[in-house]
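Okay, handing you the structure first.
All protein chains but one are shown at their positions in the complex.
Entry: subunit A
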Amino acid sequence: MTSAALITRSTARVRPTARRIVGVIALVVLAILVFYPQLFVIADPTSINVGQRFLPPSFAHPFGTDDAGRDIFSRMVLGARISIGCAIIVVVSAAAVGTVIGAIGGWIGGWFDTLLSKVTDVFLAFPYLVLAMAISAAVGRDLWSAVLALVIVWWPSYARMVRTVVRGQKGELYVKAARTLGASGSQILRWHVIPQTTEQLAVRMTLDVGYVLVSFTGLSFLGLGAQAPSPEWGLMIASAKNYVLNAWWYPFFPGLVILGVVSLCVWLGDGIGAVKTAKKGKAKR
């Protein structure tokens, strides 16, 4: 690679397009929601006021009020931290576990790798949503058992992905060079090989936050995740279940927001994937 090529690569910038600007703005808004929910809360989300039950959406209550007269908008704002936060915790933990197992297996090889990949295969063959429900129910119905259950069913796809990359890179010249220079196996893995997976990981993790969010709210909907009176989104829809025919807004807005966040993740994942493909194209030229 000539120095000119090196420069092109390092300065290959991501140009702002409408999609990226919208994506960044949406992410910033979500981040503020998660970290500073009090900025958006317009009414006390815990105060029970029977006189205010089932008020339809209005300026005072943009998403209406629920069966206890609480402001649905404010509850959703507070719930963002739980629902999105848990989805992110699940994805990060699953990616961490998967990366470690995949990298170790792919690097060491031999019977140990065979064993690890067989274990991964077994996990990949589970009907994951059902198993997550069963584990979460068996462990005890709370937020953390749902998180644990989802991590257990979610790590294998990361292990598979990282293992493939590591095995591919193992024979590369730069790895041999690093070894010649005296780097230990774990150093080479940490500094050179695992960083090769970051782009793929970024795409996968972005998408997965959306998919985990759907599964997590699904668990909560079944009463396996967050417990009342938490303003977790899936749980809110579950409590709205019995009132759907007289207060359409009660389940409607929480679901709409989940849908929006999931679509955002899929859309951003697509976007990161596209940038990655474009960069690769440039580097080749």
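We take it that a contact is a pair of C-beta atoms (placed from the backbone, for glycine too) under 8 Å apart; a residue touches a chain by one contact, two chains touch by 3 or more; residues count from 1.
Just so it is clear, contacts and distances are computed from a predicted model.
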item	value
Per UniProt, the name of the complex member that is left out, chosen from "Peptide/nickel transport system ATP-binding protein", "ABC transmembrane type-1 domain-containing protein", "Anti-sigma regulatory factor" or "NADH-quinone oxidoreductase subunit J"	"ABC transmembrane type-1 domain-containing protein"
Subunit A, residues in touch with the chain not shown (by the definition above)	118, 121-135, 137-141, 145, 152, 154, 157, 160-161, 164, 203-204, 207-208, 210-211, 214-215, 217-218, 221-224, 234, 237-238, 240-241, 244-245, 248, 251-252, 254-255, 258-259, 262-263, 266-267, 269-274, 276-277
